[in-house]
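All protein chains but one are shown in place.
Up next, chain A:
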Amino acid sequence: MKSVRQVETSLRQYWQINRPVMVLVLLMVALLVLVIISLGTGGARIELGDVVAHIAHRIGVAGVGIDAFDARVLDTLRLPRIARAIVIGAGLGLAGAVMQSLFRNPIADPGIIGVSASAALGAVAMIVTGHIILGSYYPVVGPYGVPLAAFGGAVIATAFIRILSRQDGQTDAAIMLLIGVAINAMAFAGVGVFTYMADDAQLRSLTFWQMGALAGNGPTDTPALFIMALGIAYLMTLGTPLNLFLLGEAEARHLGVEVEHLKRRATVVTALVVGAAVAVSGIIGFVGLVAPHLVRLVTGPDNRYVLPASAICGAIMLTGADAVARIIVLPAELPIGLVTGIVGGPFFLGLLMREKKRRRL
């Protein structure tokens, strides 16, 4: 371990970069390696060499491609799936980091203020009652119905939380968090009610929304992924304002932050990102909470680095969890939300125990 530190230090001195930047670079490299490994993993094994050859062929570096079957597996199944994992993982990780700073609370995450649960409620309501409410329009709305309902659920929940927590044009972050917790409980109760009403076929799709899956819905996911990408780009710019926010809202204002603007934009954009994520993949817990914590252990609390690193870390976590989910119960696949919980939970606990010894929390 010590020699790793030494190598790292000397490398940094050589390139004259600071530690957080180094961490960002290493995370990017790790993500790239993981993507290549994940491309080779699954029901049909594809050698890593072939994966690299195929990528080289696709970007025009190598002239010869690989076996047509393998190429089709990569192009139509695994690449889109991994792309979803990266965008959703990045969105969730970043949303978690933003929430934790915004609420100045290390346990905040998109799940806790009820946005994910409300999105799931929207989806579940559509699955169970869509054909009744929409009647003959149901086939017209078709595959967009459920993701739209999920997204709508997230947006309505956020609007609700904002309206309820506003007083004299100001919002109190602590109250907002608690209102979110209440909304979260109500949304989960709603999901329970619809689950109770559902028939056998609907129950299977409900499981998907509650435990998460990256199988995706084909091209209908594109708008949601696009919204997430835009949201991610915006949230990335909030590093310094969110640092100031950690001092307290009054202090942030004294240091030039338009506090109410920041709160409004950050909560709305986070809700859009999380709502879109749930629309694509159902509820995937844990990433939003854990990714920022893992990152802070290495980079320290400076949001200028924590935000991008949390996004990359979230992408790594979800890509890795997805690879595990695809092979662990072959030929079936495990819902990815279960994997993030089973693998990530104990890992996070271990880190916390280690950290507890090192400093008082």
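A few remarks follow.
What we mean here is this: a contact is a pair of C-beta atoms (placed from the backbone, for glycine too) under 8 Å apart; a residue touches a chain by one contact, two chains touch by 3 or more; residues count from 1.
As a convention for this text, contacts and distances are computed from a predicted model.
Set against the options "Fumarate reductase/succinate dehydrogenase flavoprotein subunit", "Heme ABC transporter ATP-binding protein", "ABC-2 type transport system permease protein" or "Protease", the UniProt name belonging to the omitted chain is "Heme ABC transporter ATP-binding protein". Touching the missing chain, out of A:R19, A:R104, A:H131 or A:R166, is residue A:R104. Residue A:N243 is the one among A:T158, A:N184, A:N243 or A:T340 that touches the chain missing from this view. Where chain A meets the chain that is not shown, the touching residues are 104, 106, 240, 243-244, 246-248, 250-251, 253-259, 296, 300-302, 359-360.
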